[in-house]
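Complex shown without one protein chain; remaining protein chains in place.
So, chain A:
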């Protein structure tokens, strides 16, 4: 930016001249103010503050998009004179034909005859001619009479004197103002006068008349032309300054509008006139007048500037664009603008500045793409022109100009981002977001253009962006400027070389100038700026605070520049930092050129040790094709031979961060070995394929193992045989102490891609993990001793190849080792040989104390201390509450540490574990852990994995079954005892068991395979008798499949129980039993409890019970008794009984044939008796009896029909001999046995 005149770049703002403030001396605080000067001091302070406030309104800057109504304030002398409009005086008759002193038409002008616009024109408008003129003046104040008291009568003499004096002074003031007004009026500049007065004066009643007088006398405008200011506080002063600018802004705009109008008039006149009157000059070939195109540029530029003064950015933009395009037209023709002339150079500067202005105005509006588009177009057009002008891409002038363009854009953006410019993020618009969203994202500022245009741009944007129109942060443009400057330097160096070789004297002034330029400093400055900006715009991820790769890239360029400018120490500092990240990222191709430049720096500095380090690191990188592949190694050897180290200490070159020289790997054959056993390993070192390392003077290779401190050293021994591509070095057994093992010798010279395998065995007396902790190569040459430690498993390409085991030497064959961590081996104690046998007789029965015998035998050669843990894991079986008993311990889940004692070899110990299972049958699981501890090993070893301990685990699944299979069947019968009378008081005595009106339940229980039992009572049901009474204590053996049946008769009380409820808990069987083991032993006594089943007696209604003897003798009378019972709890019954004799009947019947039984109340019974005499032998059918209940059942709703009343319902007749019913089930309670005829038979015997 500094390469352009600042006038052409700065943002223009209305100019305000402020005069008269210098008249007040600035108060110096150091001097003690005397009372007389207090007032003067007040005004001095006010003036100083005013100056400060006014000048702070606006700073001249390039980027200033604010549109507040502020002025560029310039403090001037009260007597300031404006530059003359024209050279001739106004009275001169030639005045109308004359032009401005700056016009190309004026012969004395610097632009004469064909200049376009000079910065001086802008300077005239920004510093010599204001748009408004503010004049600060002090109004006269008559000194107050300090002698007289306020009570004195007004002194008329003094009053008059004062009036006269005031009038005189005011007239003088007005005259001065009028003089100034005349000069400002000539140029249409607004004049405003600020009168400064004391506070006392403000209250003076005569002030208004005085002010009016002054204004009239001086010819000031009526509006915003006269202010009165008294000394006020800074904040009030700020208000004043603000209101002053507000009031004067409008006149300022008018001023610039008038200028614009004037210029436009001239332009229109000019464009209508086909040829401008050209003043005839004597030598026209030297100085040709300005072409019409030039005039257009001039007028457009002027209009743009005036619009910019007014703050009308869009108008300014339009005029600047017109000016720019016209300039392009002019440049297009060498006739209009001959290249490499003064005017041509001026025009070029003007074009560049206009381009900056246009870009800036676009950027004010956040139209990044348009700004960049214009800037790029400008650069492209002028690049094209440059070729025509002979300053194409092969010249430094071209690159200098391009760099300047990039730099000015960067500087503009940098200024912009410091205030209002927001950089866009070029994220793709996601496909789902609709147009409105994309509009808001991409154009959040919104162009102020037409809505349709915006929409079009948005739709374009949503499709994609033009990468060259994507605004990026200024660092990118600084970077570009630096790159172009590098190109410029390159071209310059070429030109310099050409000059030296040809010795031609083609030294153009440009080239002479270029020789003075320190290109590298410029490049460095630009890169540094870019670096800072890249750093500033890097969003640092707090989780991953790596320095940005982009900044490293710039840093790399800086380092290169330092290298080019021979500041090698600075370059090295940069390289160190950059290499750290590149090594970590394992991005070899980036590291390689860096290392070689770094090495070049070290060579320049003569730092031998750094060179050695770098060369060794570079050996790890594959050579780039064009490099001589041997160079690094040869360089290294050459250095080692020709120099001596700075100190006698061993130089350690740690390359574990970077790529190793050798592909190395360690493989152990077995994943695990026992204590004292030797573990076989192979260490392979494979030299790179394309970097020769055979001439490296390697003196030894040290292998460091994890379990011992001193390394195993393999020393180099020259052999006559040429280095082979494959070599096996047998290390045999590597002892744990170095004294026992001498050094090994081998020929440590690798061919390209050569493979060395170091094979050996290793053992440990302690359990541990064995591995190779690191490797170190020692290079010795002269006094140099360099140690290169590296990782035992490292690979040049960053890829770990699979581990493989050399199985055959000639030809080399490998076996793959397919396991993780194949480069280490675990050493463990030998496991203890114990046999654990568990014996038990499956299955176990529930409730039984089930023995499991644990038999542990030591079959090892060492004695062991054996401890057993037993775990009973919880199982998901209903009601399972299991217990384990081992020795004295008893638990429901875990028994820990039951000692079995120290078992000498060959000795066994036996313990019995008891398991008691309850609940449902199912499998029970027991985990048994036998831990054996060596008695020899020290018991206080802290680490558990080092203890010589073996654990043997057994899991036992024990199926558990019921010992006795129980099946129960229930049948119910009606009680046959006579019912007590309805009012029998005995029935209310609770102590007496009421046998009447009961039913009985017969429970048949069948046990399968088990022993005797006992019985219990219940309050609602009473067990009358059962078969066990007779079999108690009768022990007998039952084998599987044996059954014992048992019947219990239970009397049930009247149906107090609600319908559907069952009677439970009526009693239980306790079966005490012992298991008979296979060897005939009896097990412990176990008890199985079998509860009685739940009883659900059936519910009865009206019922007839028929009781006949099962057998009769011919001709001997028998009784047939029919008992009609009303079981119903509330209904009485009206019952009719009919006995119908049939001709085929084999009985003679005596008794009621048909009759009505008295009404049966609920709970009442009626007994009818017939006498029968059998007259035939055999099974005789019982005569047919019908019992009809005349009382119909109202099922609700329908009236009982007469038919139902007369017919009635048949009542069920039950033969008591066959009385058995299943349990009550709801819903079938009114079932009536309608098989009324088939009452059974009586066996009649002769």
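Here is the rule we go by: contacts are C-beta pairs under 8 Å (C-beta built on N, C-alpha and C of every residue); 3 or more make two chains touch, one makes a residue touch a chain; residues count from 1.
Everything that follows uses one rule, which is that contacts and distances are computed from a predicted model.
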- Item | Listed names "Calcineurin B homologous protein 3", "AP complex subunit sigma", "Elongator complex protein 5" or "Trafficking protein particle complex subunit 2-like protein", with the criterion being the UniProt name of the chain not displayed | "Trafficking protein particle complex subunit 2-like protein"
- Query: In the full complex, which of A:476, A:574, A:705 or A:972 touches the chain missing from this view?
  - Reply: A:476
- Please pick, from A:193, A:237, A:354 or A:590, the residue that touches the omitted chain in the full complex. A:590
- Message: Just to verify: which one of A:100, A:198, A:376 or A:849 makes contact with the chain not shown?
- Response: A:376
- Note on the structure: Touch assignment to the omitted chain, from A:463, A:512 or A:1143, lands on A:463
- Note on the structure: In the whole complex, of A:512, A:539 or A:957, the residue touching the missing chain would be A:539
- For the chain that's not shown, point to the residue among A:182, A:387, A:426 or A:536 touching it. A:426
- Task: Using the touch rule from the top, list residues of chain A that touch the missing partner.
- Result: 373, 376, 380, 426-430, 460, 463-470, 472, 476, 479-480, 483, 538-539, 541, 544, 548-550, 552-553, 556, 585-587, 589-590, 593, 793, 797-803, 816-822
